[in-house]
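Of the protein chains in this complex, one is absent; all others appear in place.
Think of it as A and B in the order they're written, each chain with its own count starting at 1.
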Amino acid sequence: MEKNMTEETAAQTDASTPIMTARGVDVFYGKKQAIKNVSLDIPENQITALIGPSGCGKSTFLRCFNRMNDTIDSCRVTGDIQFAGQDIYAPKVDVVALRSRIGMVFQKANPFPKSIFDNVAYGPKIHGLSKSKDHLEDIVITSLRRAGLYDEVSDRLDEPGTSLSGGQQQRLCIARAIAVDPQIILMDEPCSALDPIATAIIENLMDSMKEKYTIVIVTHSMQQAARVSQQTAFFHLGELVESGETESIFTNPEQERTQNYISGRIG
Amino acid sequence: MPDYILTTSPQMAKRHARHSRFQWYGRLAIAISISFMLLMFTAIFARGTGAFQKTMIAVDVEFTESVIDPKGTRVEMDLKQGNYKPLILSGLQQVVTGATERKDRNRLYKLVSGGAVFDLGERVAAKPDMIGTTQRVWIAASSEVDLYIKGKVDPESDEAVRRLKDQDIAWVKLLQEDGRVKRKFNRVFFTSGDSRAPEMAGILSAALGSFFSLLVCFLIAFPLGILTAVYLEEYAKKNRLTNLIEVNINNLAAVPSIVFGLLGLAVFLNFFNLPRSTPLVGGMVLALMTLPTIIIASRSILRSIPQTTRDAAMGLGASKTQTTFHHVVPLAMPGMLTGTILGMARALGETAPLLMIGMVAFIVDVPKGVTDVATSLPVQIFLWADSPEKGFVELTSAAIMVLLVFLILMNLFAVYLRRRLERRW
Partner (left out) sequence: MSDSRDFTLRRSNRRNQIKEYAIQAVLMACSFVAIFTTIGIVASLAFEAYRFFGRIPLADFLFGLEWSPQTAMRADQVGASGKFGVLPLLSGTLLISFIAMCVATPLGILSAVYLAEFARPKTRNIIKPMLELLAGIPTVVYGFFAALVVAPIIRSMGSGAGFQISSESALAAGLVMGIMLVPFISSLSDDVINAVPQALRDASYGMGATETETITKVVLPAATPGIIGSLLLAVSRAIGETMIVVMAAGLAANLTANPFEAVTTMTVQIVTLLTGDQEFDSAKTLAAFAIALFLLVLTLGLNIVALRIVDKYKRKYA
């Protein structure tokens, strides 16, 4: 199994070692199959975009990476997904540990009804990451800085997170995810509810974040995928149609379906 | 690549342990509530089932004409009120031969129900031929004997604290040896009204009082409730008046039930001089009390009916009223009826407001209409629970069982209606 995989990965990647690999992943909701036999590599410290028309299963696939699908009773995942060489669906794997390594930012900004500070401090607190109050404060401020939000909120950290604007709320959610110090951040259409200016800020932020984190982003906007990502995977009807470097996917797709989608004929 | 450990660390194990502990707290909380309920049901069933049977004693009664009807007129009234006590007593004395002293005779006679003489009177009046013959008649035992036969009196306990003395128990044993004691279905419990003697008390008058009260309650609350709901959902414009009505309904739903009783007392009884202690007033009070429930339930049903139904009718040129009453209300009717029945089930169990309007009297006669003095099942339970006589504990529990059966039937009927008539859209 392992040998087989190294061969495959070697065949697919060129730029960087994959931190995550998916092999033959199927996802079922009850009897309905949402993802069919998908294999994909996520290279480290890059941004991978999952694109495709709505309902193509890209979000479902994203949620497999930190086992968020576990929270849905009828959902069943088969196949092999590895994080740093470990099968994340193995029985001995603790989802708590997994999700502290692989954070997530959701489509609609969902700050807790707590203060800005407590929102960011939530993760470090539950995982026991801070040794002292000062340390916790350090973590919160660093995370807010990395999310590019600190300058805007430094004087009102005890105001509720819900009082921020939409774009700020989404960056707060990013800061909240960063605070746990994950290796990978999954983003599920993080800008779909935001205006173009807020979107641009977040796109810039992602670009600077990839130095430290690996990012997988689901987006329905091809322009966004083209702007921010290095790798792109195109999904259609639950299948992975094509994946590779963003530039080649957009300029020179191999598959006709990809071509049709990019030129706007399906979607 | 660094080694990212995904297995459970000791710290995580603690967190998972906290989680499973917390889950157990939830299970425990539910278990406490439900076992309390089961304990309550068991306690009531254990005490109440006995009441559905009563103890009878066979007595050979010599229907002597000179005692029953010395003038030989055979007038029904006289036969009913004849002096049967010495006849019963001498019948008992045939078995219990030792009881000849006055004091003993009185104690012996107390083994049978005080109602036995009326029972014999009825029988003789129905069949005057019996006079002059000797017949074995089964008559009701007293409540104390009944409890003893059912094993609820401990003969080993201190004689001073029980009503049935050792002597009495010995006599009962004599009767038992002679095959003169048996238990049979307690028909009296279902066919008569209240009584001071537990062995003669029944729930019929209370049950009918409840029935008449609920009837009045339904006749008032159902039309008023659904029409109000229809007005608020289909007609009313959003203005201050509508808002006032809505606030009123919500607040009325939270007014303690006893306050509705005081309303009934002050307005219906003292101001309008309606007859006190009657199902009419009881039903009116219960109606006002259930009204908010019915309105709130009916409104949510009306709201669930899709706008397309109304649009379709309006589009054909139907007026507002035609749309509402030909299309919307019929669709909502099953749901509104269900809500009403559930509201009435609550009203059936209500006690406090009825106490306020005097439906708490000692009612022997069976009420025949809404203006007869009556009580209700829960009030009867309250009255019996308050009685010092031990025999009433059994009756109280049995009456609770009957009340619960009615409540369950009403709830099942509501569920049935909903399943049967509810339309899916």
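Everything that follows uses one rule, which is that a contact is a pair of C-beta atoms (placed from the backbone, for glycine too) under 8 Å apart; a residue touches a chain by one contact, two chains touch by 3 or more.
Please read these numbers as outputs of a predicted model, since none were measured by experiment.
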In the full complex, displayed partners of the excluded chain: A, B
Contacting the left-out chain in the complete assembly, out of A:66, A:168, A:219 or A:232: A:66
Absent-chain contact - pick from B:169, B:267, B:333 or B:417: B:267
Sole residue of B:5, B:37 or B:170 that reaches the chain not shown, by the stated touch rule: B:37
Omitted-chain contact residue, chosen from B:64, B:167, B:195 or B:257: B:257
Chain B residues that touch the omitted chain in the full complex: 15-16, 18-19, 22-23, 25-30, 32-34, 36-37, 39-40, 43-44, 47, 223-224, 227-228, 230-232, 235-236, 244-245, 248-252, 254-260, 262-263, 265-267, 270-271, 288, 291-292, 295, 319-321, 345-346, 348-352, 355-356, 360, 378-379, 381-382, 385-386, 393, 396-397, 400, 403-404, 407, 411
Touching residues on chain A - with respect to the absent chain: 66, 68, 71, 95-100, 103-104, 106, 108, 110-114, 122-123, 126-127, 173, 176-177, 180
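The working rule: only the chains that are shown with their structure count from here on.
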Whole-Å gap between the CA centroids of chain A and chain B: 63
Contact footprint of chain A on chain B as seen in their complex: 1-9, 11-12, 15-16
Touch list for chain A against partner chain B, complex: 17, 19, 44, 83-86, 88, 92-94, 96-98, 101, 126, 128, 183
